[in-house]
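For chain A:
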Amino acid sequence: MSKLQVSTTINGDPQEFLCDPDTTLLDALREELGLTGSKEGCGSGDCGACTVILDGKMVCSCLVLAGEAEGRQVNTIEGVAEGGELHPVQSNFLELGALQCGFCTPGFIVAAKALLDRDPNPSETEIRYWLAGNLCRCTGYDKIVRAVQDAAAELRQERTPA
Partner candidate 1 sequence: MARVVVMPPLDDEFFGGRDRLEVEAANLFAAVRELDRLGPGFAEVAQVRATLAVDGVVVPDWSTPLDADSEVILLPRVGGG
Partner candidate 2 sequence: MNAPQDKRSFRYVGTRPVRPDGVEKVTGKALYGPDFVAPNMLHGAILRSPHAHARIKSIDLRKAEALPGVKAIVTGADFPTLESLIMAVGESSSDIVHISRNCMAYDKVLYDGHAVAAVAATSGAIARQAIKLIDVEYEVLPHVLDIEEALRADAPVLHEDIFTKGVNPKPDKPSNAALRVEMAKGDLEEGFGKAAVVVSGRYTTEPVHQGYIEPHACVVSWNADGQLQIWTSSQGHFAVRSLTASVLGLSQADIRVTPLEIGGGFGGKTTIYLEPVATLLSRKSGRPVRLAMSRSEVFRASGPAPGAVIDLKMGAAEDGTLVAADIEFKYHAGAYPAITAHSGASSAIAHYKVPNSRVVGWEVLCNRPATKAYRAPGAPQVIFAVECALDELAGKLGIDPVDFRLKNAVRPGDKQFNGMPFGEIGYAECLEAAKAHPHWSAPLGPNQGRGVAGGTWGNYGGPSTAEVSVAEDGSVLVTTGSPDIGGSRASMAIMAAETLQIPYEKIRVTIADTSSIGFSMVTGGSRTTFATGKAVTDAAAEVVEILKERAARTWGVEPSEVDWRDGEAVCLAEGRTDERLPIGRIAGSAPFSGGPISAEAAINPGGYLAGYGVHICDTEVDPETGHVKILRYTAIQDVGQAIHPDYVEGQMQGGAVQGIGWALNEAYLYDKDGRLDNPGFLDYRVPVASDVPMIDTVMIEKANPDHPYGVKGVGEVPIVPPLAAVANAVTHAAGVRMADLPLTPDRVYAALRAAE
């Protein structure tokens, strides 16, 4: 099988890699680029642990072929914190204990940030449906939903000039 050469932008930086045509974006991130923050929980788009942002839209990277990333922008969990500064979704996950094992956490954080980027004031129901594609087996979702609510409030304050 001849390899594909893919040129893409990952977390703002240009990246090139070689992969088989049937390699998923998730496998390319994890195996070729060493970005293991995106997790594989199912490989079929049913758990959301591999959620990344592809050209501004959140997708399951296990349901994207690596070749499709050619020329596109990919943002992963590794790019959510800017420099050493945590994003409010991350810091609120920590403040509220919204993770236990932490395996689903990268996917939740990428998805929750994507929600708050488009809607600064989602209702509990909107948060729950937005995150329905991210499975968490440890927390029962309660603290995750609260962390997203608190992050939203924090972001609204930041955005509103005092």
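Methods note: a residue touches a chain if its C-beta (ideal position, glycine included) is under 8 Å from a C-beta of that chain, and two chains touch if they have at least 3 such contacts; residues count from 1.
How were these candidates chosen? In short, all candidates are chains of the complex that A comes from, given by their letters.
Just so we're clear, the structure is a prediction, and the values are computed from it rather than from any experiment.
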item	value
Single touching candidate for chain A, where 1 or 2 all sit in one complex	2
Parts of chain A lying in touch with candidate 2, wherever the complex brings them together	20, 30, 34-44, 46-47, 49, 76-78, 80-81, 86, 90, 93-97, 99-106, 109, 124-125, 127-129, 131-146
